[in-house]
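Selected chains only, in their assembly positions.
For clarity, chains are labelled A and B in written order, and residue numbers in each chain start from 1.
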Amino acid sequence: MLDFQPEVAQRQQAGSTSGTLLKQYQETRNYSIQICEGLSDEDLQAQSMADASPLKWHLAHTTWAFETFLLKTYLVEYEAYDPLYEYLFNSYYNAIGEQYPRPQRGLITRPSRETVYAYRRYVDNAMEQLITNIDTQSMDDHEACTDLLRLMINHEQQHQELMLTDFKHLLSFNPAYPKYRDVENLSVVEDNQMLAFEGGLVNIGHQDETFYFDNEGPRHAYFLNPYKLASRLVTNGEYLNFVESGGYQEPSFWLSEAWQKIKQTGNTQPLYWQQIDGKWFEYTLNGLIPLNHDCPVKHVNYFEATAFANWKDKRLPTEQEWEASVSSNDLRLKQTFNQLWQWTSSSYNAFPGFKPKTGAVGEYNGKFMVNQYVLRGGSIATPPGHIRASYRNFFYPDASWQFTGIRLAETI
Amino acid sequence: MLDFQPEVAQRQQAGSTSGTLLKQYQETRNYSIQICEGLSDEDLQAQSMADASPLKWHLAHTTWAFETFLLKTYLVEYEAYDPLYEYLFNSYYNAIGEQYPRPQRGLITRPSRETVYAYRRYVDNAMEQLITNIDTQSMDDHEACTDLLRLMINHEQQHQELMLTDFKHLLSFNPAYPKYRDVENLSVVEDNQMLAFEGGLVNIGHQDETFYFDNEGPRHAYFLNPYKLASRLVTNGEYLNFVESGGYQEPSFWLSEAWQKIKQTGNTQPLYWQQIDGKWFEYTLNGLIPLNHDCPVKHVNYFEATAFANWKDKRLPTEQEWEASVSSNDLRLKQTFNQLWQWTSSSYNAFPGFKPKTGAVGEYNGKFMVNQYVLRGGSIATPPGHIRASYRNFFYPDASWQFTGIRLAETI
């Protein structure tokens, strides 16, 4: 867990009074800046692939979100910092307008980091004014405004995780294996057991009044057959056995689409693994380090997770199995939260009765519900209070640059 | 429904004695030849895209399947027709060996159609010998052999549907709009209602002793919230309203991935639709015909089906909703079977407890369980007895060349 992460998350649900919200806002905003401390302007500029963004863009986009969804509507006489930013830092909200092409974000050298920091301060001042007076708003505005404020705080927290994974991906292109900080430290759990759960009709989805994303609900009944879940995550050592026993050369373990990718790319190991003079290393934000066999295997994609499970004659859990078990607070389950996102076999889809919100905010989650797979549990890069049992993350099955791992499951 | 389709399907479950099996075998094999009657050797040669195959290849591959899975194992002293065919006509079975590259199937001009027909007769002779003596086999062999025989008969039936859709796709590249035969005739149902179903704990998956594919089981409990299903399929007229009201220009109806495709391709209407001098036409196997507003809309992909549903403020059914309702034999439900494959919102995934078979046959279904979506109900191109309520077809969400349509659903 990142030792410089804010306390905000644990406390963020504690209240929604002006004072509490302001503190949550400020801590979240500060944390984004803290992530960039010690990094150069160049570090913040570059973009390693279309799926990742420059750190500077993350800093600007999260600011744009507060400006766009809150200040422009709810702060009287608010004047946009720069009218061009509406286009430049819109990620994917078609209802707001056109977006600057995603693969070219790394080409925007101006505004500079310095100007983006000034933009953040400008918006922070306005937001602080808005939040301070939030209790004086009309009932309707107050509720809408508070909801959006909490959504945008959580939105920036999501980007904080992406800042770390995108930046790791960028640094990995540097043959000097640069170190960021000592942040990538996972817990070690030696013993593993397949824990039995009886299933039955369970409730899935968010259940209390605390914050959650729309895709976590509505809460609904779901029938589960009996199943087993591994008590801990798959380790580097276990995955290395798969690699060294020829797992990447044997099609029977792989989904058809995965096997085609392997033949195209020639991949024979996880992203960030590297064999030097016969020894295995792993590139991390801590630098290039010898592969620790006891640590959970990281940066495996859905295809790899599935192939490994097949090799072990196991399978991935469904998201409902995962949620039901983890919600049960069974103490034998280890490494549930804030270690690695755990792939489930569940395609990212709407829960029964799900409806996206109207307006631009409705584009937050719903329109991505195709061809992606659900991950649960958060990672070392997830702000700690940001995660919960019902939290649904989602990525394409070939995505490896997130902190993703494997928990095995089994049908009884 | 194709008027030249065989009677086999209706009767195929009637028995598994040698005589019955032989009749099913022969009728199925004849039907493939019948599909190609009146077509030129050139018609059978060409391949329109990597996802489609030449008719000649279908004729050879289905024959290869009987040879590979049955004759080579169960017919004493069987000699392969041509050793090269094992490579040339293997579709995707890695356990059998390497495969000739799929996108190049249209480049194999030799064997000619004539030779492929001779190959079919050669295998037919051997198969008839095997089937005639099937009752004299040991108990174990008899069961394995009968199972494989029925699987391979159903396999050829699946290819019979693909022969029609692949050939339609090929002909569509010809600016003369050639006619195949008068086969593409759908029923018209005027009135539409949203029929309510109460849901609850239902059983999903195949349930009796008749033939089914492994992906249709195991039968399992599934909990459904109350829902509504449209009594008939969406019509051309309804879909045209969507098109003409600017549906393809408005991002809010579309999944994010779909919208990106639209911007790339510039698509503004379904595959095979065409506007000539302000009038709408549709290319069909019957030739180019004016768009019939009352007929079900065909050749919409998952993205289009979803966008249309969003535009109507409805949604697609889940595969469980579809199966539960159709299995109920509610007579108010129209156009359930053998009209158009109906997209469901369900990602194609394993049912609880599903395990692929061991060996090459295990590659039949399981390894495709990612990124595809389930379709139900069969189409006018599906051999009639080939379909059932538990049948799961699956295609990628951007696939349009199958006979696919839309049934709307709604959460109550």
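Here is the rule we use: contacts are C-beta pairs under 8 Å (C-beta built on N, C-alpha and C of every residue); 3 or more make two chains touch, one makes a residue touch a chain.
A quick note: this is a predicted structure, and the numbers were derived from the prediction, not measured.
**Q** What is the copy count for the full homomeric complex in this file, when 2 chains appear in place?
**A** Whole-complex copy count, per this file: 4.
We adopt the following convention: only the chains that are shown with their structure count from here on.
**Q** Nearest 5 degrees is plenty: how much rotation brings the CA atoms of chain A onto those of chain B?
**A** 180
**Q** Can you work out the whole-Å distance between the CA centroids of chain A and chain B?
**A** 38
**Q** Applying the document's contact rule, which stretches of chain B touch chain A when the two form their complex?
**A** Against chain A, chain B makes touches at 92, 94-95, 201, 220-225, 251-252, 254-259, 302-303, 306, 315, 345-347, 349-350, 352-353, 362-363, 367-371, 397, 411.
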